[in-house]
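First the structure, in the form of structure tokens, and then the observations on it.
Shown here: the complex without one of its protein chains, the others still in place.
== subunit A ==
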Amino acid sequence: MIKLPSVHIGRLSLLLSILIWLSLLFVDLVRLFGEINNLNSGIAPAVTWTLEILFFLSVYSFYTRNFQQNANNEFLNLIWRSASTGIFASAAFLIIQLFYLFLGDSNLAEEPFLKNFFYHVHFALITVFLISTTLLWKKLILYQKTKKVVQQWQTFEIGLLIAMFFVYFTQDTFGYSFIFAFVILTILGGFLSVNLKWIPYLTYKEKWKSLLFLSVILLTSIYLFLQANALSGERQIYPINLLDNLFLIALYVFVFIYSLFSFLVTLFNLPTSSVFEQKLTEAINFQRLSQSIQPEENEENVLDILLDSSMSASFADGAWLEMYQSEKNESITQVRWIEKEELQELSDTLESSQAAQEWASSQKADTLEPFSLKVKKGKYQSLLLVPLVINKSVIGRMVLCKEIKDGFNKEMINIISTFARQASIAVENHRLLNQAIENERYQEELKIAQRVQKALLPDRLDHHSSFEICAYSNAADEVGGDYYDTFQQAEDRYVLIIGDVSGKGTSAAFHMAQMKGVFQSLIQLNLSPGEFMIRSNAALSKCLERNHFITASVFEINTSQKLIRYARAGHVPTLYFNAKSQKATYLESGGLGLGILRNMQYEKHVDQKEFTYHEGDVMVLFTDGIIEAKNQKAMQFGFERARSLLEINHSLTPKEIQAILIDTLHNFVGGNGLIDDDYSMMVVKFT
């Protein structure tokens, strides 16, 4: 398959049409020569007709392609192209006429070959004008096309195609069959000519221009018709009639009818044009308002558009817009065409107007409608108050002013209240978006905090061959106040710590970090658990908020003596499984939370204890989040449940014990139940 590049088809059809025209000219001149010299040239008229049809088709295809490529589909541009073609054709006709005028009565003026040449030029120009204009009208007709219109157009085109071949059947220009076909084509063209939907979309100025262009088209087509008619009259000179073709005549009638319709409709559309434009502007303004605010824009832009749109919709002489910041502290954001003094005066008038105040203090903000007000004195005689409502509260108001009485009609008020509502939505969206962005930022910050806090808990626990250990922690919010850690103070001495800051969330997390700092420093001093608590209390008392405290348990494990020393500072008692008695109990001891007594009195409450451990003993340190976890019936997990669980599962490894405790806790709380507090545990098993 040979595929021609599509770019060349246009040029090809142009070249083809020129060639066809030249051969048409040649054929006809040869025939003329034969007739003049009484010789039979042997060329049948059918040859001319065929060439004529080919010429029509090539011009048609050239313009179809040409208009497809030129994407500029502005109505005015289309009409101008047609008008310019008409002017060009008319000018060519005029020049030829002047030429003959100039020749006067000379021999050349009677020269049949020259006359025939110009006759062909005329034919070509008329054809070009009619076909190009028809195709332009096609674009206008098929603007906002429906299936029905497209079908009508196709019927018309088929009719035209058939009309080209009509000449083969009868050369009787005004015979019955000719008139019959002509009437059918005229009716089809007339039906198509009512499709003038493009006209309302022209602006007032464009309408005037299109009137001018259309009148040019009408005048040139009348002129061309008269000229062609004159030529057709001189039959004897022209051996073959090219112009009395059904196709051309039908096209001519169609072009003329459509131009005339367009002209008249545009003319009668002129007075109502401004209304249509006004509505179109309103629609565009509405669209601008309804588009959500772009990130680079702000509320000001929306209010700006609102004020401009409302003023243009109501033909207001002045306006201002005020937004309430907080509690009636109004700030005037935009003022149009109003002097400062006038504004003050009008504001005072509004303040003193009882009706306006009643309107402003209306409780039902979401149903508040614009309110129009008469002013007796001053430049402005009517005011319109328009509320801006977000989320059932009035965030501001717009005041439109007109110099005439009762200046705001119902339509204006309707469209303005729609504008105001739309602008309010845009402002609300903008505010929500900002809020969302801010929230997003907080979430990010919290994520960072979470990561930092995770790093505060040890990723590796110190351990010894004589005990196994594991630990787990979970925060109710992103960050929490639980803490656990291990330290190796000597070859055979380990310290375990578990702590819990009162409250939860961010404040607890900060205190937890302080707790870690204090603990890490004090642990270096090799203090006994009791002393450790006293020092911790003193240090933490200085940095904790007044209503915050920390509970903690400290265990010191001496692996060579198998001795445990511990102290409890208000923390949940530690669960201990004794392998000898096969019983689990909570380690009893006194003690007071850190930061509760912030003076020397604290020492009195410290209670350090010690005991020896044995192989198989298990110790579970936890925070109150586990004990106080509640199920849907508001029952607490409680001490007893944890105790019996350990008693049953003491033979397992610390990891397994921990897993069972956590699983049981989650089952207890229930599928969707959330544990409302931070919870942590550390399980130690002696071997």
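Basically, a contact is a pair of C-beta atoms (placed from the backbone, for glycine too) under 8 Å apart; a residue touches a chain by one contact, two chains touch by 3 or more; residues count from 1.
The rule we apply is simple: contacts and distances are computed from a predicted model.
**Q** What is the protein name, per UniProt, of the chain that does not appear here: "Thiamine-binding periplasmic protein", "FAD-dependent oxidoreductase", "Anti-sigma factor antagonist" or "Probable oxaloacetate decarboxylase gamma chain"?
**A** Going by UniProt, the chain not displayed is called "Anti-sigma factor antagonist".
**Q** Touching the left-out chain: which of A:Arg598, A:Arg641 or A:Lys655?
**A** With A:Arg598, A:Arg641 or A:Lys655 as choices, the missing chain is touched by A:Arg598.
**Q** Using the touch definition up top, pick the residue from A:Gln227, A:Gln453, A:Thr551 or A:Ser680 that touches the left-out chain.
**A** A:Thr551
**Q** Which one, A:Gly159, A:Gly318, A:Gly396 or A:Gly503, makes contact with the chain that was left out?
**A** If we include the chain that is not displayed, A:Gly503 is the one touching it.
**Q** Return the single residue from A:Ala423, A:Val572 or A:Val683 that touches the missing chain.
**A** A:Val572
**Q** Give me the subunit A residues in contact with the hidden chain, please.
**A** Considering the whole complex, subunit A reaches the absent chain at 500-505, 546-549, 551, 569-573, 590-593, 596-598, 605, 624, 628, 634, 636, 676-677.
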